[in-house]
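Coming up: chain A.
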Amino acid sequence: MAIAVLAVAIVMAGIASAADVVVYAALDKKTIDEIADAFKQATGLTAEIALQIEQAGTIASRIQTEAANPRADIFIGGNTSIHDGVAQGGFLTKYVSPEVARAKIEPKYMDPNGYWSGWYLGALAMLVNEKRFQAELAPKGLKLPATWDDLLNPAYKGEIIGANPATTGGAVIFVATQIFRLGSEEKGFQYIADLHKNVAQYTPGANGSIPLVAQGQAIAGIAWGHDLIRQKKAENLPVAVIFPKDDGYEIGAVSILKGAPHLSAAQKFVDFILTPKPMEINARNGLRYPVRGGVTMPEGVPPFESLQFVNYDQAKVNANLDAWKNRWTQITGK
Partner candidate 1 sequence: MSGAAVHIDIRHLTKRFGGVTAVRDVSLQITRGSFTTLLGPSGCGKTTILRTLAGFYEADAGDIFFGERRMNDVASHHRHAAMVFQDYALFPHMTVFENVAYGLKIGRVRGEELRKRVERVLADLGLDGLGDRMPGMISGGQQQRVALARALVMEPEILLLDEPLSNLDAKLRVTVRAELRQIQRRVGITTVYVTHDQEEALAISDLIAVMRQGEVVQYGTPWDIYFTPKSVFVADFVGTANFLRGRICEVDAQRFALEIEGTRIRVESPGEGLQAGEKAVLSIRPEAIQMTSAAPDGTEMNILEGSIRTYTFVGQWVRYWVDVPLRPEAPPLGLVVDVPDPRERGILEGRVFLRLDPRKIHYLQGA
Partner candidate 2 sequence: MKRLLREPLLLATIIVIFAALGLFVIYPVLRVLLYPALRDFLALPGNERYVTATLHTCVIVILSTSSATVVGFLFAYTFTRTTVPLRRLFRGIAILPLFSPPFMIAFSYILMFGRNGLVTYTLLGTRYNIIGWHGLWLSQTIAFFPIAALVMEGVLQSIAPSLEYAARNLGASGWRLFRTVILPLARPGVAGAALLVAIYVLADFGNPVMIAGHYTVLPTEAWARISGWGDVTGAAVLSSVMLIPAFGLFLAQRYWVGRRQYTTITGKLVLLTPPPTPWYVRWPLFAFCALVSLLILCVFLGLLAGAFSRGWGFDYTPTLKHWQDVLANGRALINSLIFAAAAAIISSLLAILASYLVARKTFPGRSLLDFVAILPAAIPGVVFGIGYSLAFNAPPLDLYGTAAIIILSLMSWNIPMGYQTGIGRLKQIAPSLGEAASNLGAGSLRTFWDVELPLLKSSLVSAFVVSFIRAVTTLSVIVFLVTNRNVVATFTILNLANDGYRGAAAALTTALLTLTCIVLAASRLLFGRNAELFRI
């Protein structure tokens, strides 16, 4: 027991922070560590990564519970809907970096209200279990799906894994993509209804289909392309990755917390994020696309220009979020 108390004392010591800026990151560890190193080299300032967890919603929740006494300065990673939510709650501080004008970053990647700055894009992709496809569907004369509509083929009945828009933004973006692609809510939800016939289950997370399709629980799924490619390389997953035309994307953001203890250093951090270096790191590790020019993508990743996106209207999405989620629930019963 004495040992435990001693250990606790040791662990509790050294609480004093020597960092210049404290960061909560919804990115993978490798990426954010490299970004922190690059930040130090570029500015001489130390960034302490106090929290690193993939789910941006969890970080957003912590920001709220810690609001009485904020310890962190920066919230980086996670898509714009999350940052919007936190901003609306009054937990963020406005900051528009001069780097935006200097690099001529398109205004659609920045928050019109000035709370967050977009710095990467991620695209949706389809994944297919190659072994099972070759064994079961290719003999029927099917080719790998190339468009969203290809997934409506009855051969996929019970073999598609989707995601639930009530629990993940990725699925919301998927639904919105269909609506924008087909031109109206009616047609968009008709697609959802038709696809529903083929769906085996909807996972709570956007990338829930990856392990299931890789294991062969289903033949096809929908996930974030960058995560898909990264995991495929790391774990040698037997899946094919397809970016269909009329694809949907998310914008990843960075923002400054209200009451940040180190405000000016935080602003320098945001400035830094909008320079090419961190975006290149993110691209290399996370395979996410930069919002500005001047960044090279690693091999194996389709160049940004080759992707075809729908005309995504974020404002419309924000306005109809709850209505669309409810409608989705009515159709699927989930």
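What we mean here is this: a contact is a pair of C-beta atoms (placed from the backbone, for glycine too) under 8 Å apart; a residue touches a chain by one contact, two chains touch by 3 or more; residues count from 1.
The candidate set was assembled so that all candidates are chains of the complex that A comes from, given by their letters.
What you are looking at is a predicted structure, and each value in this text was computed from that prediction instead of being measured.
*Asks:* For chain A in this complex, identify the touching candidate from 1 or 2.
*Replies:* 2
*Asks:* Can you name the residues of chain A that touch candidate 2 in the complex?
*Replies:* So the residues of chain A touching candidate 2 come out as 1, 4-5, 7-8, 11-12, 14-15, 28-29, 48-66, 68-69, 71, 82, 85-86, 131, 166-169, 200-202, 204-205, 207, 210-211, 214-218, 227, 230-231, 234-238, 329, 333-334.
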